[in-house]
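Apart from one protein chain that is not included, each protein chain of the complex appears where it belongs.
Chain lettering (A and B) follows the sequence in which the chains are written, and residue indices restart at 1 in each chain.
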Amino acid sequence: MKSRLRNISNWIIGAPSFVWLVVFYAIPIVLVFLLAFKPVDAYGGLGEGWTLKTILDLRNPSYPAIIWRTFWQGIVSTAVCVAVAIPISYQLARMTSRWKNVILLLIIVPFWTNFLVRIYAWRVFLHADGIFKNLLVAIGLIENSTTLLYNQWAVLVVMIYTYIPFAVLPIYASAEKFDFSLIDAAKDLGASSFYAFRRVFLPVISKGIWTAVMVVLIPAFGAYLIPDLVGGPSSELVGDKIAQRVFIDRNLPHASALSALLMLAVFLPMLLGKWLNHMRRRRQTREGRT
Amino acid sequence: MGEFLRFENITKRYGQNTVLDNVTLEIQAGEVFSLLGPSGCGKTTLLRICGGFEPPDEGRVILDGVDITNVPANRRAVRTVFQNYALFPHLSVWENIAFGLKATGQDAKTILEKVPKYLELVQLTGYENRKPGQLSGGQRQRVAIARALINRPKVLLLDEPLAALDLKLRQRMLIELDTIHDDVGITFLFVTHDQQEAMSISDHIAVLRNGRVEQIGTPTELYEAPRTSFVAAFIGDTNFFEGTVETIEGDYCTLNIDGFPNIHLFNDKKVHRGEKIHVSIRPEKFFISAVRPEVTDAKTNLLHGKVEEVIYVGPHTRYWVRVQDWRVSVVQQHHGYGLDERRIKWDDEVWLWFGADNAYMLEHYAEVDEQLLALPDLEPEELEAVVEGGTQEAGATE
Partner (left out) sequence: MKTCKRNSRFPMFVTLLTLIFLYVPLILVAVASFNSSKYGGAWNSFSLKWYDRLFNERAIWEALANTLFIALISTAISTTLGTLSALALYRSKNRLKGIYYALIHTPLIVPDILQGISLLLLFVTLINLCGSLCRSLFGIELELGMTTIIIAHITFCMSYVAMVVLDRLHEFDYTLLEAAQDLGASGMYTFFRVTLPQILPGIVAGALFAFMLSIDDFVITFFVKGAGDTTLPIYIQSAMRRGTPAVINALSVVFLLVTFVIVFIAQKLVTKNSESKK
């Protein structure tokens, strides 16, 4: 009887958020997939009936390039962010002085600084009349006619810039718990610093690294503001295209078809990873028994 | 006084794993009763059933004549000192101790009166404003005790309360617990895996193993008259011998042991001639000497052997002596410096003797229990198997 009472009270406290998330999160995701099969009406609204036209439109030759660019920019920015975040986390976790807190503060501040402000700073930095451009021209590295902004390299740099703190925080969280006497033990056994780092430190913090990969890669796939503000027509990503279809063409079905694609790109690898993990664990328990 | 707390045919399973198997115990009012056993023997589960944190699958718990099996934990006159103390970290020492009074709706006056009294009982007056994080292990332990006692429970449950303390502190807290018990006169149900702890504090001990009660008795009974090889080996150290009864003379009999001299022993189990029995002889029951003693008493067994190992541990020395095919573990107290026994060295020929009353017949013997001994008398390959078995077991409990 006690457990039933507990169940009921659990339902009462759990129900509001459950219903909320079903209505405002689960159903909208289903809608994304559904509306991809709807036609557009002349006023930018949803038409009657169902159609496959929108899905077939995705074969438009401009898309593969955009999807490919979204993909490689996501991978590259993730790789760079994680590659930079690992030594930073190692350094931070090792430090004991007051400087540790200062550096941590300096890394967290950009993380919490308004996203638009960070992008804006780069627009100022790379501006055609900006000090950086003038400097590069003065050294003779670039011509005066070269534009630093509005190209895919600008998009990539700003993406790395905005996501670095995202990568540092989870890796640092794992590294902080790392027992550095393990490194000393490895060295005592004759390992070089780098060998100890690679064979002891990295495996132990691997969970933090995977979290960092997730929290950088997924928003990078969905990046919209950065290409919109520092990119040009030749550096569009899937995110831009979705926004363009919504706000410029008023073609919601087309936007949902693209979103559905992006959604699959995010969820399928995640489900696959989860499944593989599940299978591995099952195999381990089976091996453990025999 | 009579029986006060009674566990009646308690059975508890987790899935296919039977943790408690038909356990029945009777605990007297005002005594310290210990549940002793290795980890995984079910002692903590039994305690949790008594505290009301887990229901038994079968059986009843009866406290002071009332069946409390289905009474929720917060309505039981039973309080617990948790293994990790479970002090509320956000509350001060005062608030922790007062928690039980406030939670049961007692008025402010009672609280003001009682809390200082219990602070004094556990010698923490002056610490009332500290948070648990600012206390030492021993102080935390005392807060946990005061907090549990303040509601005047009928039974206080202590779940390995000393496990987190270091050796010296553990000994001091043990004495303090004993004093507190004398002061409050409440029944203590004490769970531990440490036989010395259990021996020194308890009026009665129940030795548990694999969810069953192995033996119940006073500390002396358990130590001097163990019923099974498990109890004999788990509490203290011992020597096991296997033999056949050869002759019976009055209250005594002679035992024929393969590869060992015949020994005389007290026939308390009324065994018959030709019966195969196991006996346990505690190491300190042996006397050891480099010179042959003059033994006139027929009930004294005299053995001759060679010292294989000597370990000096301060108050006493341990010897392992080879007597024909057997290795005998012997402990000798040092009563003074420079005595004969201090001069016995490795490889010396020595004489051992012990009284026939000091060998005790076992009702039940299992060879696995040899593993619990300080140095199991096994061949090297057997020893290896034991070590591997041990690690496997440890892996399974994790």
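Observations on the structure shown:
Going forward, contacts are C-beta pairs under 8 Å (C-beta built on N, C-alpha and C of every residue); 3 or more make two chains touch, one makes a residue touch a chain.
As the structure is a computational prediction, the values presented were derived from the model and not from experiment.
Only one residue in the set A:L58, A:A79, A:I108 or A:A191 touches the chain that does not appear here, and it is A:I108.
Contact with the chain not shown here comes from a single listed residue; of A:A26, A:A65 or A:L202, that residue is A:A26. When you scan A:A191, A:V204 or A:V266 for touch with the missing chain, the hit is A:V266. Within the whole complex, the absent chain has one touching residue among B:T24, B:N70 or B:N84, and that is B:N84. Contact between subunit B and the absent chain runs through residues 51-53, 72-75, 78-80, 82, 84, 86-91, 99-100, 102-104, 131, 133, 147-148, 151. Although one chain is not drawn, its touching partners on subunit A can still be listed: residues 6-7, 10-11, 13-14, 16-18, 20-22, 24-29, 31-32, 35, 45-46, 84, 87-88, 90-92, 94, 101, 103-110, 112-125, 127, 129-132, 134, 161, 164-165, 184, 193-194, 214, 218-219, 221-225, 229, 239, 242-243, 246, 252, 255-256, 259, 262-263, 266, 270.
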